[in-house]
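Below you will find the structure I want to go over with you.
Every protein chain except one is present and positioned as in the full complex.
Each chain gets a letter, A, B and C, in the order it is written, and its residues are counted from 1.
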Amino acid sequence: MRLLYFAWVRTKVGKGSEELDPPATVEDVAGLLAWLKQQSPRHADALADLARLRVAVNQDYVTFDHPVKPGDEIAIFPPVTGG
Amino acid sequence: MRLLYFAWVRTKVGKGSEELDPPATVEDVAGLLAWLKQQSPRHADALADLARLRVAVNQDYVTFDHPVKPGDEIAIFPPVTGG
Amino acid sequence: MIRVQREDFDVGRELAALTAGDRSIGGVAIFVGLVREMVRGPRGEEPISAMTLEHYPGMTEKQLAAVEAEAQRRWPLARSLIVHRHGRLEPGEQIVLVACASSHREAALAACHFLIDWLKTKAPFWKLEEADSATRWVEARSEDDQAVERWGKALPSTTRSVGEG
Partner (left out) sequence: MIRVQREDFDVGRELAALTAGDRSIGGVAIFVGLVREMVRGPRGEEPISAMTLEHYPGMTEKQLAAVEAEAQRRWPLARSLIVHRHGRLEPGEQIVLVACASSHREAALAACHFLIDWLKTKAPFWKLEEADSATRWVEARSEDDQAVERWGKALPSTTRSVGEG
């Protein structure tokens, strides 16, 4: 599973992307975020406030109940500020 | 009094402008239009349908009850179609 | 700023001049009107070969300045520009440019929309279309009158038409 981080999520985690293999019990975005927080103190800090995070699976915005599976491209980032 | 005509009012009257001295009884736009119609068959044709005419006095749109006086610049034209 | 001219304009250059030196500007809303080839004729949609824009020199500038001032009064604009051409124009040519610059995107967008709606019903221009070697004056459209009504009451001194009295 490919994880991508942008903006302050990226700087807090300390990297822009990583390949991870969460256990099979991780079935949706909410489960993935809970599992990711345990990977390092930096992950825990970056993902502390779920209300400030947006998630895209395979480049589409999704809600926390969206399923995740091996091979997905999952991006975690703050609300966007372009335009 | 300087009269200006635009678009099909101009082509119907046959000229773009003229200097005229209406009698003192002509006190407002409605009176002026009635008097102008009597100046020639072309004037009568151009001014036949008042609902299709707009009038400006000294370059501001006015209503038919607006006063007119010697020295005024009075323009008569169809509804505008710019932009 | 307003300009009435025969010459074409370059939108990129106008935009650069409009925003030059003012770094409070966050957005510029622009409308460019073009000559359409197909127009509503007496027998439905038909092509024109050209149109000629007649205007009332003096009153045009006065009315454009008035609508620009009204937009400046209604919205917090840093800069604004209206360029309107007159003379003979062929299909595809640019007729009119409206540009509104503001620190606020909503203000720029609303003011630009307001200006083009007002222009259509207030600026003393008349279009003469050429089709099949004949010419005809374009009729004013009731949709344009309706479009301008959304912006509320017109300026009493400059915009009353005969029929409204």
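FYI, a residue touches a chain if its C-beta (ideal position, glycine included) is under 8 Å from a C-beta of that chain, and two chains touch if they have at least 3 such contacts.
Being a predicted model, the structure only gives us computed values, none of them experimental.
**Student:** Going by the touch rule at the top, give the shown chains the omitted chain contacts.
**Tutor:** Contacts of the unshown chain, counting the full complex: A, C.
**Student:** With the missing chain put back, one of C:55, C:113 or C:127 would touch it. Which one?
**Tutor:** C:113
**Student:** Residue by residue, what part of subunit A touches the chain that was omitted?
**Tutor:** Residues touching the hidden chain, for subunit A, are 4, 6-8, 10, 29, 50-51, 53-56, 59-65, 75, 77-83.
**Student:** Tell me which stretches of subunit C touch the chain missing from the display.
**Tutor:** Considering the whole complex, subunit C reaches the absent chain at 10-13, 15, 19, 23-38, 91-92, 103, 105-106, 108-109, 112-113, 116, 147.
One rule holds in what follows: only the chains that are shown with their structure count from here on.
**Student:** Using Cα averages as centroids, what's the distance between subunit B and subunit C in whole Å?
**Tutor:** Computed value for the inter-centroid distance: 25 Å.
**Student:** Can you check how far apart subunit A and subunit B are, centre to centre, with Cα atoms defining each centre and the answer in Å?
**Tutor:** 73
**Student:** Between subunit A and subunit C, what is the gap in Å from one C-alpha centre to the other?
**Tutor:** That pair's centroid distance is 49 Å.
**Student:** For subunit B, write out the residues touching at least two other chains, lowest number first.
**Tutor:** Answer for subunit B, listing residues that touch two or more other chains: there are none.
**Student:** Multi-chain contacts in subunit C: which residues touch at least two other chains?
**Tutor:** Residues of subunit C touching two or more partner chains: there are none.
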